[in-house]
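Before I ask anything, here is the structure I am working with.
Here the complex is missing one protein chain, while the rest keep their positions.
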Amino acid sequence: MTPRLTRRDFIKVGAGTAVATGLGSAARKILLEPFVRPPEDVLPGQATWYASTCRQCAAGCGIIVRVINGRAKKIEGNPLHPLNRGKLCARGQAGLQVLYNPDRLRNAVRQTGGRGSRTFEPLYWDAALDLLTEKIGALSDPGRLAFLGGLMPDHLYRLASLFCDGLGAPPPVIFDLHSALEGRATADRLSKAFFGSDELPVYDLAHTEVVLSFGANFLETWMSPVAQSRNYGRLRQGPFGGRGLLVQIEPRLSATAASADEWIPVRPGTEAHVALALGRIIVEERLGHVGSHRSYAVLYQDVEVGDMAQASDVSVETLRRLARVFADADHAVAIPGGYLAGHRNGLAGMLAVQALNVLAAQVGREGGVFLSHPAPASALAQTARVDTFDRVGDLIARMRAGEVDVLMVHGANPIFELPAAAGFAEAVSHVPFVVSFNSFVDETAIQADLLLPDHSYLESWGYQVPAPGADRPVVSAQQPVVRPLYDTRATADVLLALASRLGGPAAAALPWVDEVAFLESSLGELVSSSLSAFPADTAGDFWAVWRRSGGWWSEKEIPREPEVTSVVETPLRVVEPTSEGDSGSYPFLLYPYPSVSLSDGRGANLPWLQETPDPMTTVSWGTWVELHPETARSLGVVDDDVVRVVSPFGSLEAPVVVYPGIRPDVVAIPIGQGHVDYGRFAERRGGNPLALVAPVTDPDSGAWAWAATRVRLEATGRRKALARLESLEGAGRESLR
Amino acid sequence: MKASNGRRGFALLWPGLSLVLVVLVVGAALLSRRVALAAPAQPIAFPHRLHANAGVPCLFCHPNAMRSPIAGLPSVQRCMGCHAYVERGNPEVKKIAQYWEEEKPIPWARVILEPDFVYFSHQPHLSAGLNCETCHGDVASMGTYQPVARMDMGWCLDCHLEQPQEDAARLTDCLTCHR
Amino acid sequence: MSETLPTAEAQYDERVLLAKRKDSEINQAVLQPMMQTGRGFWGLVAALSAIVAWGVFAWGYLIYWGIGVTGKNRPVYWTLFITTFVFWIGISHAGTMISAVLRLLKADWRRPITRGAEAMTAFALMMAGLYPLIHLGRVWKFYWMIPYPNNRFMWPNFQSPLMWDLVAISTYLIGSTLYLYLALIPDMAMARDHTDGLRYRLYRMLALGWRGTEAEWHKLHRALGIFSVAIIPIFLSVHSIVSWDFAVTVQPRWHSTIFAPYFVVGAIYSGLAALATILVIVRRGMRLQEFLRSEHFDSLGKIVMVAGMFWTYFWFAGFLVEWYGNEPVIRELIRQEVSGRLAPLFYLQMTANLVPIVLLAFRRIRTTPAALLGATLLVNVGMYTERLLIVIGSLQRNDIPFNWGTYRTTWVEVSIVAMTFAGFVLLYTLFSRVVPYVPVWEIKEGRLRYTMRRIGRLLVPTAAEIE
Partner (left out) sequence: MPDVKASAERTPRWAMAVDLDRCTGCQACLVACHAENNVPVAGEKLAGYGRWMHWIIIDRYWEGEFPNVRARFMPVMCQQCGEAPCEPVCPVFATYHNPEGLNAQVYNRCIGTRFCGNACPYKVRTFNWFRPEFPEPLTEQLNPDVTVRSRGIMEKCTFCLQRIRAVEMEARAAGRRPADGEIQPACVQTCPPEALVFGDLNDPESRVSQLARSHRSFRLLDELGAEPAVIYLKGGETNV
């Protein structure tokens, strides 16, 4: 229950160190409590390292955790892991504060006194399970059970789907904002349509010469930032000869664009127009050394370069220059980024960008586009896939219509992540019984009747098939690095227990006694795999190796070449971007972007990440509004003046950051703050820009068009000093000498 | 007359003050030494003497000294390893057995205690050829452990300064023990 | 106090007048104000004590919570405390300077003002000495700066200007206190012989059994002579060292060769001004018009004026070099001063330092206590501002613009600064009631130089050489 209990058997080296005086031992009494039975893997005072997998975002980097006297002290990248090769990002480093967060939910509770009342009554797990079993057992029709997942580990997703299957309930709905912001759902569609594959493409940044990044902030939060950053380093100063060129095409100068050689401030939503124009130019002028122009000419038959330049606000000269650079390079790649997916022409746009790679024959070519590997075992094939906004919409509709009696939520926080206009909060009130498995009492968990906290990811088992993957098949291992601090329970075990209690088809679908048994059976196929970098003959050996090395992966790299489907024979469509709110009364387009440290807001309860300055504005602990100097001047505001940002759907007040790297017609606000419930470090801090966003979708992909809302600005006359790292007097001038 | 009074008043002043000062200083010195060398009470009156005479080497019960900053205390299991058979009647040993049955750790009181900004590791000292007695005194003749030296910085330096030139430079650097 | 003092020829008569006085009269004239303490006096003491008490509370608050309760931040690591420290060190200079130098020069007019001056030095130094302690926050760690033998082989770092400070200031404090006390002994004896009860006991103790024998007088003069010589290099060194606290760093504007003399001159400027201020007030408060006469204010005013001119010269010399050097950071600092956020302070500094020089050029102002008071007060406002600009102003800027900073003061800092100002006045007030403010024996000694001789029909005072 309390940490004391688990700590008892460990030698209290650190005890009482708070009072350090030169005085002798008799001055105060400090107890040294030796083990009753010494465990073989703990040497008091010496560090033990455990390999596991990072769960701070979907990427699935391998980590090793330094553990001393049963306490995790430091997280580092797993040097063996093919994905991140020992490297780790800020959010990964901060994982320890998830484990040791003072605001963690420490045991199963039920919320007596109504939802949001914060009056919690502790429950024994058995009682909690009985209650849940009873609720599910009482369902008139299993279809009235809904499972909403957020950033779920693959093994848990599989269990959850088996569970729902067994019951006959609809499969889990997966939504998390981070994935929406990186356009995962759309990227899945794109991959399917373009390469006929379920796996996401991998862009070989390390070996390329020219990178055209269309709104992909791949050095910050997009897809697999650590792996991409590592490859970016090699693009710049690698052993691979010359210095690569990176061109970033997006309306706001992101931290990624800051590292680019050229930033093209394109009109929002018309990134694809640039791509189309480039393709058209390459085909017209027969650029590059690829003889395939004729065969691809059809793609660009509807494209007129002048119009594209007009629409995208990029000069024809620039377009021609870029086209030549891209086509002439031996190795070049165009990346369709998450920002594209935020517009209502998302899929069409990403299609147009991907087409460039085909046109320049960079598909399956070193420095070009490859495909992630599928899970190397059939049992692992069922990996967590984020659903499009449409499916979330359906769920909300069903809830509102009272067709859902029991809602199970794991790791999702839609009440914070979805715009109020999406009406999730309202819909929840129509659901009689809500169960939350979140470790923290966040905006959604507070609406639950029963809270059954899962372990933190450093206390739990699991596996993860990284997507996008590495240069070889990888299954990343997750194992407890410390024994659970509190009376929490692995949601997998909860589901298994439920199944056995419910009996019938559910029990049949989930025959395993506990999570570990489930994992062992799922990983069975890998045991005798010949590819493995760590061969193991028996299941026991495999299990040991699996835990020691932090997963399973093939010894040598196996590039997976995609083949292009027939999509690439039909002309590419030019879809003009549309946005909510008329440009008359709402002159600016809102650009909400994921914070490098807080990502989509899940990091907001970690003091380290709150204190981490934003790379571009150097602001920490707050929300701000980025305005072009012109915009600020016309509005009569300067740095730290508070402005009100109003959209047809809501409004938000925050101090101004005058930002030289943004189009005058765009207003950018970082996502992550504005939590109502999420622990002492996150609550009542800053504002949440998603409150302003319209719940509209891209008709083609059904993905949420989160970047297609217009806003207007109002000066409030108030000031609030932001916590900046830089001095405003110094104003980021280059070193004086 | 007045003048002489004046002289007396003055004459008494300074000796008095200085006397008080001396008393204070000496008292403080003695006190601090007593405090530093006092050992706390232990839950079990463990006789090092008997065990040493029985030929038990230090590292048998304090096994981590060679591989860890902390020499470590014997686990209850280690104690019971012998005392499940040896001296079972002894009241002190009975206490151990009790902890063992209750699965409770023995709450030994720490004797040697360095402030938390001092980073000491047994391992390099042992590999440098020191033996336990060098610092901990003749434990083999003790009951429960009684410190023999107040292990303060001066005490450490006395030894580190005697090392060969090239090592002394490294060993007397503040960062050797403070980080 | 709007009276103007008599003119030159009248001054002569004043001396004669004083020369005519009998010993007993002089004793009375000095002891009278010392003995009687009216309601006004106690009111003042109460008020000052209140401020000091509040300041002590603020200090306690700081010790309890930490330096964070002041307005310091990165990069402004030093603020009001160091500023005021420098200010008090500056004040402390004039006292010893004037009494020692003038005593060496046998300047006769010094006699009535020496004690006031020396007392000012001692008390100002005590106030200054508080700041290094307060500034640490964890004041109990202070003794680590004192070189005492220990088994850790730990010694302080004598490379550090702070260590020089420690040595110089303590030496100066001891020196000037002894110097003050030496000259005090005969008067203590005098007081002893004219008082009874508690005061008698006190004076008996302090008089060290002085009886006024020839031998004692001889020793006293010898000692004073030696001290006057010895104290001068010390007081020169002290403020040079204080300036090096700043000058030895690579902090832009601090890193300057002219700092030492610049600080010394500034110190003398502010110190003499402060002395004049004090004399004017004490003269009024203790009705010592007879001893503190126009000639004193006149000559004091002149010295202040000259010191002011020197200060201006050094300031200009430094500023000119900075300006032509055109270092980016310095340029930024100058911009801040001339037109930026430091402008108000800068212009206050310039006016408050330069205007008095002009004013003091007029004898009428020098000899009008009220006017003199105004002028000299202005000087000290100016000098305090100058130190503010040097310490806090400079620290807000450095070589990496990303790290520039700002500073907002807090009630704790202000209270503690107020505490030392009140504390200084309090000590001085009490002092003036405990010891003869005017060195009686020196007056008498000086008076011996004017004996009346009858030449023909008129009395002519003649000056005789003594000592």
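As written, the chains take the letters A, B and C, and residue 1 is the first residue of each chain.
In the analysis below, a residue touches a chain if its C-beta (ideal position, glycine included) is under 8 Å from a C-beta of that chain, and two chains touch if they have at least 3 such contacts.
Fair warning: this is a prediction, and the values are worked out from it, not measured in the lab.
Engineer: Which is it among C:Phe142, C:Trp323 or C:Tyr347 that touches the chain not included here?
Structural biologist: Reading the full complex, the residue touching the unseen chain is C:Phe142.
Engineer: Could you tell which one of A:Val596, A:Val667 or A:Leu713 touches the chain left off the display?
Structural biologist: Of these options, the touching residue for the absent chain is A:Val596.
Engineer: Who touches the missing chain here, C:Phe41, C:Tyr61 or C:Trp78?
Structural biologist: C:Trp78
Engineer: Which one, A:Ala51, A:Ile68, A:Ala506 or A:Leu572, makes contact with the chain that was left out?
Structural biologist: Once the missing chain is taken into account, the touching residue is A:Ile68.
Engineer: State which residues belonging to chain B touch the missing partner chain.
Structural biologist: Missing-chain contacts on chain B: residues 115-117, 119, 121, 123-124, 127, 166-167, 169-170, 173-176, 178-179.
Engineer: Could you please point out the chain C residues that touch the chain left off the display?
Structural biologist: Touching the chain left out of view, chain C contributes residues 65-68, 72-78, 135-138, 141-142, 144-145, 154-157, 159-163, 166, 245, 248-251, 254, 395, 398-400, 402-403, 405-406, 408.
Engineer: So that we can see where the missing chain sits, which residues of chain A does it touch?
Structural biologist: 3, 13-14, 17, 45, 68, 71-77, 84, 86-94, 96-97, 99-102, 219-220, 225-226, 229-230, 232-233, 236-237, 242-246, 253, 255-256, 258-259, 261, 263, 265, 321, 325, 485, 596-597, 607-613, 615-616, 618, 620-622, 628-629, 660-662, 664, 680, 685, 721-727, 732-735, 737
In this section, only the chains that are shown with their structure count from here on.
Engineer: Report the inter-chain centroid distance for chain A and chain C in whole angstrom, where each centroid is the mean of the CA atoms.
Structural biologist: 67
Engineer: How many angstrom lie between the CA centroids of chain A and chain B, rounded to a whole number?
Structural biologist: 53
Engineer: Touching at least two other chains at once: which residues of chain A meet that condition?
Structural biologist: none
Engineer: Pull out every residue in chain C that's touching 2 or more other chains.
Structural biologist: Nothing qualifies.
Engineer: Quick one: in the complex, what on chain C touches chain A?
Structural biologist: Chain C reaches chain A through residues 328-329, 332, 396, 399-406.
Engineer: Where on chain C does chain B make contact in their complex?
Structural biologist: 150-153, 192, 201, 204-205, 207-209, 211
Engineer: Which of the residues in chain A end up touching chain C in this complex?
Structural biologist: Per the stated touch rule, the residues are 725-727, 729-737.
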